[in-house]
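I have a structure here, written as structure tokens, and I will follow up with some questions on it.
Here the complex is missing a single protein chain, while all its other protein chains stay put.
Here is subunit A:
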Amino acid sequence: MRVLAAMSGGVDSAVAAARLVEAGHDVTGVHLALSENPQSFRTGARGCCTIEDSRDARRAADVLGIPFYVWDLAERFRADVVDDFVAEYAAGRTPNPCLRCNEKIKFAAVLDRALALGFDAVGTGHYARVVDGPGGRELHRAADPEKDQSYVLGVLTADQLAHAIFPLGDTVKSEVRDEAERRGLAVARKPDSHDICFIADGDTAGFLRDRLGAEPGELVDTTGAVVGAHDGTYGFTIGQRKGLRIGTPAADGKPRYVLDISPVDRRVTIGPREALAVDALTAVAPRWCGPPPPDGAELRCLAQFRAHGTPVDAVATVGPADVEVAFAAAQEGVAPGQAIVLYDGDRVVGSATIDATRSAVRA
């Protein structure tokens, strides 16, 4: 097969490309330039879009003896990922940009272009497994539960998966580093990228403040009493405890958590941990891996509602354009904007974007 290997400059994608070469594929390496103003060198160990990362990727491709190119997707990335990220926060939701990048960039813009240019598939260093199932390609969790990235790949359809190769899905991370060392790849001990690649200094609140400006508002408790002030609702995520700057301590002396974010009146509601409990949610824009289940179908499944979260027992009821998910036990920290990914064991069934939650307390 002719395979396009997406190479970030990190160890995972380098080893993935090496394995593709070793498997006998005709491999071409491509580094995606996603930043419109790439910094020369990374600050700390974050990010994957610096010029240094591009050079690391090129060096790995040279070691493997494969052609290497840089594709400029900065404009698409800004429009589809960064702008979406900012808009979601502005609307009081908590987006997952990695997922959006997989959905819109890596397995859409890049895959489409690769197929048009005569490639058969795109290979990446993601930790997930693609398995041939009875109903077509299936996405399964990686062998390394610590690194499993099936959550951020859950948006992929069977069609996209038919042209995706994840050579690291059956391997644990430590082995990947050792393998890179054996193969003479200089990135073997390069630190993992963290957090959000386009926020190099890790200061998400500062990044949003630069783009959205100060929008001061009130912190209120569940009775509506004002207990503090904030610079903008976009600085908050459901379930957040730290950095609330509460002026008035709670009567019971216990920590307070963000329960609700309302950008329209710029109010952030906080309350006790118990009030975080959610027993059901509605999620929109479902993407099914395989044939969509019929309207009204009830799926017993494991549901995961944030990256690296624990999957929990749930029943998903399929609607015409949404999914209702009822948890077997109430859950905390369920944030609109995040994806809910439904699993059957290790297999991804589908994914949707959390739109609204139902409190277990008031129910």
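Things to note:
What we mean here is this: contacts are C-beta pairs under 8 Å (C-beta built on N, C-alpha and C of every residue); 3 or more make two chains touch, one makes a residue touch a chain; residues count from 1.
The rule is simple: contacts and distances are computed from a predicted model.
UniProt lists the omitted chain of the complex under the protein name "Cysteine desulfurase NifS" (options: "Branched-chain amino acid ABC transporter permease", "NADH-quinone oxidoreductase subunit K", "Cysteine desulfurase NifS" or "RNA polymerase sigma factor, sigma-70 family"). Interface note for the absent chain: among A:V70, A:A143 or A:A158, the touching residue is A:V70. For the options A:R113, A:R211, A:R273 or A:R358, the residue in contact with the chain missing from this view is A:R113. Screening A:S54, A:S193 or A:Q331 against the full complex identifies A:S54 as the residue touching the chain left out. Where subunit A meets the omitted chain, the residues involved are 28, 31, 33, 38, 51, 54, 58, 65, 67, 69-72, 74-76, 79, 108-109, 112-113, 115-118.
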